[in-house]
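Sending over a structure as structure tokens; questions will come in a sec.
Showing just some of the chains, left in place.
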């Protein structure tokens, strides 16, 4: 048995957007005691991340690390990039997506997501412009 | 309920090899309306990637980025590598595998993979020599 839903997140530039509550609400709806929630992102220029939900500086540092590891295509160190037609932030976004994840399965135990105390679910937007992102939630029991 | 199959991909050096159609054909065979397809790679020197299926330059740039981030073991910057017995491309292949993914679950909705418009499924080969790679497909409903 399985059920699904789609959630949408409006992003406003690069950074992490939490959606733990939305995922938890979807799990709670059905009342299943045990199961597996898969969160799946339908895009190739953003990603999904489970990260610390306490100190917001962690999210800031994560964002800074990935900007330094994969600078925009107009940075002198990135002159080798060929795919630049969609702007200097596009190809780096695909690379950051490849370095992280687009699909994460999370066990459900006792009717709740089995996340650790400090774990939150985030959409990691890698593009500069606002985007409407879709995440498919799939719960199997 | 679940069913499985194994697909094999013959690679000819580093780069991305698409197998979206093979995965979609496996999903279509059973006619399940809703489910979860897991693609699992049985190797440690290549990886799986969901990436843009439109402009081939995206795949070229991805390949170039990973070659620059993790050059072959005979590159002066990689002299710290100890595991060199299988050639200069072997340990970098394990590292690139660790930086990407070997298993990706994808929801099935309305009898089809819930991939976004621009998402394709790729085997990312990190070795120079030709290899025969095995991917296990697992569909649960």
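Lettered A and B in written order, each chain numbered from 1.
We take it that a contact is a pair of C-beta atoms (placed from the backbone, for glycine too) under 8 Å apart; a residue touches a chain by one contact, two chains touch by 3 or more.
Note that the structure is predicted; figures quoted are calculated from it, not measured.
For this complex of identical protein chains, the structure file gives a whole-complex count of 3 copies, while the figure shows 2.
Everything that follows uses one rule, which is that only the chains that are shown with their structure count from here on.
The copies chain A and chain B differ by a rotation of 120 degrees on their C-alpha atoms, rounded to the nearest 5.
One finds 20 Å separating the Cα centroids of chain A and chain B.
Residues of chain B that touch chain A in their complex: 34-36, 49-52, 55, 57-58, 60-62, 64-65, 68-69, 99-101, 104-107, 109, 114-116, 118-119, 140-141. Contact residues on chain A toward chain B in their complex (touch as defined above): 2-4, 38, 40-44, 69-70, 80-83, 85, 91, 94-95, 97-99, 101-103, 105, 134, 136, 138, 140.
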